[in-house]
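Removed from the display is one protein chain of the complex; every other protein chain stays in position.
Our next item is chain A:
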Amino acid sequence: MEFVKSNIFLYGLIAPAFILTLLFKYVPMYGVIIAFKDFSYSKGILGSDWVGFKYFEKFLNAPNFELIFMNTLKLSAYGLLLGFPIPILLALMLNQVRREGVKKNVQLILYAPNFISVVVIVGMAFVFLSPIGPVNQIITWATGHPIVFMSDPDYFRSIYVLSGIWQGAGWASIIYVAALAGVDPELHNAATIDGANLLKRIWHIDLPTIKPVMAIVFILSAGGIMAIGFEKAFLMQTAMNLPTSEILPTYVYKVGLKAGDYSYSAAIGLFNSIINIILLVFVNFVVKKLNEGEGLY
C-alpha cells in the first residue's frame, strides 16, 4: 500500500512533462499524416482525403528540388567538415595551458559568443559586411571597390559556416575539455620518460581519451546534417542569395506558413526528417565499426 502511495506522488510529478510531450510532440507526429492527405480546414486532419505519395512525388519532380536538396547537403557538409575538428583542436590547446587563471579567462572569452542571439550574430554579419561596413572599408581601401557579401550567393555558405564557428566552436570545446580532465597525469609522465615528445603524447594519450566523446558528437552532428538551423539561414536570406541559401527548412516554412500549402509543406518536412534518421543510423553504424563497437546506441 505504501508503495502505491509513493508512486502516485511520482506520477503526479511526471504528469506535466508527460502531458506537454504528448500534446506538443506526439500529437504533431500524428499530424504528419496530412503529408499523405489533401488537408482542408473544414474537413480536419481525419476527414481530409488520402492522396498517398502525391506530395512527395510533386516535390521530387519539382524543378527546384535538386537545388534545394543540394544546398541543404552542401551547407551542412561544409559546416560539419569545419565545425567538427575546430572544437577538438581548441580543447587540446586549452588542455596545455597550465596556469588555471589564464585558462579560465581564455575559456570565458571563447564561450561568450555562444550566448549571443542568432539575430544579433546575423545582424553583426550584416553591419560588418555591409558595403559601408568596416570589412569593406578595408577592402575598398585595398582594391578600390567593395564586395557586396550578403547578397552574393557565392559568399552565403562561407558566411554561414564561419560565423557559426565564430559563435559556437568555443562552447563546443567544453565537452572535450571535460573529457580531457580525466587523463591521468602519470600516463604523460611515464610517456615522457620513455622519450615521447609533447605532440606524440597528445596523439597517443589525449586523443584516444576523447575518442568516445568525438564519436558521439560526430554521430549527433552528422545525423542532423539535413536539420541545419532554419533560424539562421532564414535571417541571412536575401532575394539575391537564394540560389545558395534556399534550403529544405526555409522552403518548408515558405510553402507551408507563407503560401498555406500545408500538406505539401508537411511532406517536404517529413522527407527531411526521414533523411535525418537514415543518416543517423548509417553514421552510427560506420562509427561503431571504426570505434571498437562504441556508438551512440
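Miscellaneous remarks
Definition applied: a contact is a pair of C-beta atoms (placed from the backbone, for glycine too) under 8 Å apart; a residue touches a chain by one contact, two chains touch by 3 or more; residues count from 1.
Throughout what follows, contacts and distances are computed from a predicted model.
Per the UniProt record, the absent chain's protein name among "Biphenyl 2,3-dioxygenase", "2Fe-2S iron-sulfur cluster protein", "Hydrogenase" or "Sugar ABC transporter permease" is "Sugar ABC transporter permease". Looking at A:40, A:209, A:273 or A:291, the residue that reaches the missing chain in the full complex is A:273.
Among the residues A:77, A:183 or A:213, only A:213 touches the chain that is left out of the figure. The hidden chain makes contact, of the residues A:56, A:78, A:128 or A:155, with A:128. By the touch definition given at the top, chain A reaches the unshown chain through residues 3, 5-7, 9-11, 13-14, 16-18, 20-21, 23-32, 34, 45, 90, 93-94, 96-97, 104, 106-113, 115-120, 122-124, 126-128, 130, 132, 134, 137, 166, 170, 174-175, 178-179, 189, 192-193, 197-199, 213, 230-231, 235, 249, 252-253, 256-257, 262, 265-266, 269-270, 272-273, 277, 280.
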